[in-house]
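Removed from the display is one protein chain of the complex; every other protein chain stays in position.
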Amino acid sequence: MTGRRTRPRRAGARTAAWVYVALMLFFLFAPLAVVLAVSFNPTANMNLQFTAFSLRWYHQVATDPLVVAAFRRTALAAVVTAVVSAALGLTGALGAARLSQRWRTVIFTVPLVPLAFPALLFGIGLASFYHAIGAGFSIWATIAGHVILALPFVFLVFAAALERFRFSLLDAARDLGAGSFTIFRTVTLPLLRPAILGAMFLSMAISADEFVIAFFTAGSQQTLPLVLYGRINLGVNPGLNAIGSVLLLITMALAFFAARTSVLELP
Amino acid sequence: MTDTSPPVVRLDGVTKYFGPVLAVSEVCLEIRQGEFFSLLGPSGCGKSTTLRMVAGFEQPDHGSIFIQGTDVTERPANKRNANMVFQNYELFPHMTVLENVSYGLKIKRVPKAEARHRTEAMLETVGVSGLENRRASQLSGGQQQRVALARALVNEPAVLLLDEPLSALDAKLRKRMQLELKTIQHKLSTTFLYVTHDQEEALLMSDRIGIMSQGRLLQVGTAREIYESPSHPFVADFVGSLNAFPLRLDEVTGLLGVSRLGQAQQVTVGVPGGTQPGTFLQVAIRPEQVRMRPRLDADGAAAGADGKECRVYGMVHDIMYLGPLTHYLVDTPALGRIVSQQLSERRAAPFRAGDNVVLSWEPDATFALGAAGGTAGNGA
Partner (left out) sequence: MLLAPPTIYFVLLFVVPLIVLVAYSFYTYSNFNFSAKLTLSNYMQALSNPALRAFYFRTLKIALGVSVGVVIVSYLFSHILMYVLPGARRILYFLVLVSLFGGYLVRIYAWRTMLGADGILNGLLVRLRLISHPAGFLLNSNFAIIVALLNFLIPLGVLPIFSAMQNISPKLLEAATDLGASRVRIARTIVLPLTSRGIRAAFAFCFIATMAEWVTPQLLGGPLDQFVGNQILYQFGQTLDWPLGAAIALTLIASVVVMLGIISWLLRLVTR
């Protein structure tokens, strides 16, 4: 099996490409890796001179009541955001499913507007809105904003899932005598389960890390990113590395699960 | 009719592996100037791979490819004097028809005026003049097909490569395009190398056909040669349909073997010299060669029956009316089920299910499919 694949010119291009890719990935991941690494360094310096591996800082933040409260609030916000946005996304997607192509495009494009819309503007808009109607700032105010941020992604996931959805299966179920609710429960929902799960994980990832909206709407009920922000301004504190590491690990894990569940979707 | 000009395309022992799979095996082929040549075979037989190797999109692992006498095996696809019409047309969506068709000319730095002139002339030849400024996405399937053809032909390649270009069209349009392609090819005298899995298409359009199966080129010849003298059991079976059955030779006289099946039934088949009586062969007869007549009691010596004709008795099992043709499925005790194809009679078929009939055919219409004695071709 002799091949004729001798193309020395391209080998040089490939090496250069690998170097470029490596540099870029290094640039993208270096800050995260550093925070993670330093969080395990028991001595309070920032330059990777490791004395030992220690969970000292994690212990410190785990016993800090402010941090724990913030963590709980962040978790709550993430879960509620996920459930609400998934529910809204699902009803929207199903409602749009049988419409004409043109309407479908509109319905699936409009929720994408918040994607490009700057968080600062949305943040002050929400703050103004809550002020105008007399609602206070709280974690729930933040959650309401997070849902809007998560909706574009949820819609994107559902739009893709609907593209692949075999509506003929619903007709088959009806032909066999199933009523609308039964069809929904036994056919539609199970088939959309990967998309729903993926959308929920994605929403959780977005909400957990979200900072700007929370800044303007959470008031005294701080989320974890807000705590991190507050303490950054107080100066360098090695405990921040632990908080930061926790945050980034959580969001990356959630994103990972989101990717896995949608990849596992059977055609 | 010997063509003394050098072949436009020559493949010499071309072989290609995809990993452990042998996709194309030792293909040797010569395509003559101005010829419409088709590579015909089932999916996965290697015909598309062979075409892509001529185009330059795949590299053979062994063997060489020559275009107009030059060895182009090592040449990249954009430096060969061959152009391809793709199955899904692959028109550039962001360009107009004019830009699409003149793309190749622009690369060759043909002056703008000349390029425009050639483009418009070619668009007229393929039948889509007036669409120059439309975007590719605004055209119908048939129009896109013609533009793709124009885009390739305008470069005046030594050979035009066509990769199942009509498979995306509906049946009526296909038939029309088949004839049009043939007309265009004649008009321009360009050499065409055409790949298809549709035997009817190949038979209709080609000057010569190469049958491929499992990477090997089994036989090359004109439509008639391939249909009437298949050199390989696969070829016989793939092109047209067959009645195939095993036969034990009772006698061999010269190059004719005879098998007596009792009650004045017999089948004869051409055999190579030296074949012994008692040999088992797999033989075949084409349905349209099988004649039918009602069986009379005195059929042992029925009038007009040639002593040499092949003759089998049977009963009509089923009748399939196909419009211009009718298929009769006849069950014969001697040879199993035989299909006889007849031109349809008006109003009613001359036979009904349950009728006793005599099937007969010319003594030299039977051919052997192999087992002992089949001749395999070498694709010259």
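For clarity, chains are labelled A and B in written order, and residue numbers in each chain start from 1.
As a working rule, contacts are C-beta pairs under 8 Å (C-beta built on N, C-alpha and C of every residue); 3 or more make two chains touch, one makes a residue touch a chain.
Predicted, not measured: the structure shown is a model, and the values here were computed from it.
Undergrad: Which of the displayed chains are touched by the chain that has been omitted?
TA: A, B
Undergrad: Of B:20, B:93 or B:274, which sits in contact with the chain we cannot see?
TA: Reading the full complex, the residue touching the unseen chain is B:93.
Undergrad: If the hidden chain were put back, which of A:127, A:159, A:173 or A:192 would touch it?
TA: Checking the options A:127, A:159, A:173 or A:192, the one contacting the hidden chain is A:127.
Undergrad: Pick out which of A:38, A:61 or A:159 touches the chain that's been left out of the picture.
TA: A:38
Undergrad: With respect to the chain omitted from the figure, which of A:172, A:189 or A:232 is a touching residue?
TA: Considering all chains, including the one not shown, the answer is A:232.
Undergrad: Take the complete complex as the reference. Which residues in subunit B touch the chain that isn't displayed?
TA: Those residues of subunit B that touch the unshown chain are 55-57, 76-79, 82-84, 86, 88, 90-94, 103-104, 107-108, 151-152, 155.
Undergrad: Residue-wise, where is subunit A in contact with the chain that is not depicted?
TA: Interface with the chain not displayed, on the subunit A side: 13-14, 17-18, 20-21, 24-25, 27-32, 34-35, 38, 45-48, 87-89, 91-92, 94-96, 107, 110-111, 113-114, 116-122, 124-129, 131-132, 144-145, 147-148, 151, 205, 209-212, 216, 225, 228-229, 232-233, 236, 240-241, 244-245, 247-248, 251-252, 254-256, 259.
Here, only the chains that are shown with their structure count from here on.
Undergrad: Distance from the CA centroid of subunit A to that of subunit B, rounded to the nearest Å?
TA: About 57 Å, centre to centre.
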